[in-house]
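Yeah, one chain of the complex is gone here, protein chain that is, but the others are all in their spots.
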Amino acid sequence: MQARAFRRPAAALLAVAFAVLPATGAQAADSARTSGTGGSGSTTSHPSDPLVWGKLLYEEGCASCHGLQGQGIAPSPAIKDSGAAAVDFEVSTGRMPLGTIANQALRRAHSLYTAEETQAMAQYVATLGNGPAIPTQQVQGWENADMALGGQVFRTNCAQCHSFSGQGGALTWGKQAPNLMKATPTQIYEAMLVGPNNMPKFSDQTLPPAEKRAVIKYIEFLRQPDNPGGLDLGRLGPVSEGLFGWFGGFGILVAIAIWIGVKAK
Amino acid sequence: MTPTTPLGRTAVALDERFAGAKGMRKLLNKVFPDHWSFMLGEIALYSFIVLLLSGVYLTLWFKPSMTEVVYNGSYMPLHGVRMSEAYASTLNISFDVRGGLLMRQIHHWAALFFVSSISVHMLRVFFTGAFRKPRELNWIIGVILLILAVVEGFAGYSLPDDLLSGTGLRIAQAIMLASPLFGTWMAFFVFGGEFPGLDFIPRLYTVHVLLIPLIFLGLIGAHVGMVFYQKHTQYPGPGRTNKNVVGYPLLPVYIAKAGGFFFAVFGVIATLGALVTINPVWLFGPYVPNQVSAGSQPDWYMGFLDGAVRIMPNWEVHLWSHTLSLNLVVPAMLMPTALIGLVVAYPWLEAWATGRTGEHHLLDRPRNVPTRTALGAAFLSFYLLLFIASGDDIISTTFHLAFNDITFLFRVLIFVVPVLVFWVTKRIALSLQRRDIDRLMHGNETGNVLRLPHGEFIEVHAPVNERDRARILSNPAIEPLPMPPATDAAGVRTPNYRAKRLQAKVSHFFYGDRIPMPSAEEIAAAQAHLDAGHHGHDELTH
Partner (left out) sequence: MTQDHPAIDPSRPQAAEVAHEWRAADLDPVAERRAERQVAGLFGAATLLILASVLIYGFTDYNATVGVPLLGDVNVINVFMGLTFGLGVFCIGAGAIHWAKKLMPDVEVVEDRHPLTSDEEARAAFAETFAAGVADSGILKRGILRRSLLGAMALFPLPLIVLLRDLGPAPTHGQLNHTIWRAGTRLVTDVTYLPIKAADVPVGGLVNAVPENLPQVEEQDGTLNARAKSVIIVVRLNERDIIAQQGGTPSAPWDYQGILAYSKVCTHVGCPISLYEQRTHHLLCPCHQSTFDLADAGKVVFGPAARNMPQLPITVDAEGYLIARSDFQQPVGPSFWERA
C-alpha cells in the first residue's frame, strides 16, 4: 500500500501545489494589506493630501500589475483612462487587488481598503488620464426613481446576463455575470458606467441617469425578501422548482405511498 | 329476507332501479393487491383532480387575450407597464384575488407532480413487465397520457404570457418554422401570422382548458376502466399466481386507503402551494420579444428536449435555395418521435423476442429480466443526460464550470453512458439472480459461527423464508428461441426463414445471457440438506 501511495510523487506534489497555490496567492494579497507591511509602510500614517496618499497606496497595491502610470503591464490592462468610478467599483467590491486565480476578478466578502483609502486611490488614478468620476451626484435620489421604468430597463439591458431576479448567470467559458444582491447603489451605477471586466458600458447618453437610478431602485426591490407565495427557492426559475418538486414534493408523496403499503404492526 | 338497515335498503333501492346487485356486490368485493408502487398511478389521478379543481378557479379570473393593456393593479413594480391582458389578469389573480396566488401555485405544483407521477408510474410498469399481454393497449394509452400531460403542461406554462413563457413560445414557433416543407405555413397558421400576433393565447387557452382535458377524461376513464376490468397485476409471493389476485377488498380497505390517499396528495400539494413559490410571473415581467433573462429554462418535463437542442451540433443543410435545420429537426422532432415509437412498440418487440403468447398477471422482478431492465436503465440514463444538459448554464454557475466544456462532454456522454449503463445493469441483474439462487439452495447467512467438534468453523445458514422463496422461484428464466434451420429434413427452405432468423437473434439478445434455475429435484435436495442441519456452501459442494 505504501509503495502505491508514493508511486507518483510528482503527481502528488502537483495536486498539493494546485490545492495551495490559489489560496496562498489570495492570502498573500490579503495579508500584505492587513499587516500593512506590503509597501513602504506609509499606509499606517497617511499623509493629509489625499492625492499623495492615493499615489502611495496605488504604488503599493496596484502599480506592480497596472504600471506606475497606469499603462498596464501585460497581461494586466491599462487603467489610466478608467477613471475614479472604475477604481471605486473594483476596489470597493473587493475585486481588486486580484485575489484568487480565476478567469475573472471575483467579489470579496470585504474590500481590502477602507472607504477613505479607496477614495484616495480613485482620485489619484483620475489624474492619470480621462475617465468617469465616481457618480455620487448621479446616484442621489434613486429612492424616488420610477420602479416600473427600472424594471423595464432592467429586463431589457441587464436581465439577459444577471437574470430576471439579479441572481447572475453563466457567460462563455466559465465566466459569470455576478449576483447583484450585494452591490450598493453606487457600485451598480459605476458598473453600468465603466463596464467592468466583460460587462459592456452603458453611457449616460444612451442610458440616462434617471434610467440608471430606476434600475438601482428595481435592484433594491429585488433585494427585498418580498415573497408573497412563500419560499423563493433562490429565484432561479424552473430549474430549482423542478428539483424541489422532485426531491421535496414528489418525495413526500412517494413516502406517503410507502406508508400506505407497509403493513401495520 | 328484506334488509332492514338503512344501508341495506339503499342497496335494495339501487338494485330495484339498475338490477346491479350481482355486479355491484362483485365490485365491492373486488380485490386490489397492496404495494406502494401501485399507488404511483394514483398520485397522477389525484393530481389530475386537483388540476381540474384549481384550474376551474383560475378560469374564473384569467383573460386569455393578447390585447395590450396598461397595468394598474396593486403590484407596484409593474404599475403603468404595457402588457397583454393575459399577463395582467395573471397578476390580478396573484395580487388582487384573495387566495388566487394560492390557487395558481397549487395548480402549478399539481402539474409538476402530474407529469412526475405519470413518468415514475410508467417506469414501474416497464421494469415490472406490467405492459405485457393483455395490457399492451393500456400501455399505449399511458404513453398518450404522458405526451398529453407534457403538452398540457407546456400550454399552461405558456398561457400567462410572462417573459419566460413567451420565450418558450418563441422557441416552439422556431421549431415549427424549422419543419421541412410546410413549417412556415404551420407557424403562420398556428400563430395567425407572424410571431407573436394576437391569436395564439386565445387558441391555446381552448386547447388547455377544453380540448386536452376532455381527451384526458376519456383516456383516464379507459385507462382506469381497463385496470378494473383486467384486474390489477401483482408481485410474486406466497399464494400469488398468474390465476389469482391477492389483496384487500374494495370495501372497506381499498376505498379507505385510496380515498385517504387522495386527501393526503391534495393536502401535500396545497401545503406546497402555501409555502413554496412557483412560477413568480411578476418577477419575470410581461413578455416582450426584445427581453430575455439569463437562465431561461422550461419546466422540468420539457428539459430533455431543451437539453437535446443545446448539445446538438449546429448542422444546417442548404440545398436548392431551401434550408433544412438539422440542429432543430434532429433533437426536437426526430429524437422525441423515435423515443415515443420505441416506447410504444416495446411490448410487441419483447413478446416477439419471447415467442410466448400467454397472459401475464404476475409481475417480473426487474433482476429476472436482465435485458429489459438494462434497456430501461439505458433509456433512463439517456433521458437524464439530456435533462441535465438543459441546465448546463445553471451547472456552470453553480459549480464554476464552463458550459462550453459541459456541452462537449455531453456530446460524448450521450452515446457512451447508455451503453455502459446497459452493460452494468445487466451484469448487476444477473448477479442478483445468482445470489437469489444461492440463497435458495444454501440458505441465508445468519452471522452465527459454529465450531464443529473437529475444530472447523462454519457459519450457520438458515433456509430463506416463505416469502423470499416464492419470490425467488418466480424467476421465469426464459430461454432464447432456437435458430431456425434453413431447410427442413427434405431440403425445403423454411418458410419466412429470414424473419424467423431475425426473431431468434433478437430473442438471443434478450435471453441469451441467463442463469438457469435449478430443477425441482435439486431444490428439494438442497432443502433436505439444509433441514438436516448442514450449513453453508462448503459441505454442499463436496
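Order as written gives the chain letters A and B; numbering starts at 1 within each chain.
Rule of thumb we're sticking to: a residue touches a chain if its C-beta (ideal position, glycine included) is under 8 Å from a C-beta of that chain, and two chains touch if they have at least 3 such contacts.
Bear in mind the structure is a predicted one, so any value in this text is a computation, not a measurement.
Check B:58, B:149, B:171 or B:440 against the missing chain and you find that the one touching it is B:171.
Set against the missing chain, the residues B:37, B:165, B:291 or B:503 yield one that touches it, B:291. Only one residue from B:245, B:401, B:432 or B:504 touches the chain missing from this view: B:245. The chain not shown here touches chain B at positions 29-31, 34, 66-68, 74, 95-96, 98-99, 101-102, 105-106, 134, 167, 170-171, 173-175, 177-185, 187-199, 230-231, 237-239, 242-249, 252-253, 256-257, 259-275, 288-296, 306, 309-316, 318, 321-325, 327-328, 359, 361, 392-393, 403-404, 407, 466. Although one chain is not displayed, its contacts with chain A can still be listed: residues 149, 152-153, 156-157, 160-161, 169-172, 175, 177, 195, 197-203, 205-208, 211, 224-232, 256, 259-260, 263-265.
Just so it is clear, only the chains that are shown with their structure count from here on.
Those residues of chain B that touch chain A in the shared complex are 34-40, 42-43, 76-81, 94-95, 101, 105, 109, 112-113, 116-117, 120, 163-164, 257, 260-261, 264-265, 268-269, 272, 274-280, 283-285, 288, 290-300, 303, 391-394, 396-397, 400-405. Per the touch definition, chain A reaches chain B in the complex via residues 147-148, 150-152, 155-156, 159-165, 167-170, 172-174, 176-177, 218, 221-222, 227-233, 235-239, 241-242, 244-246, 248-250, 252-254, 256-258, 260-262.
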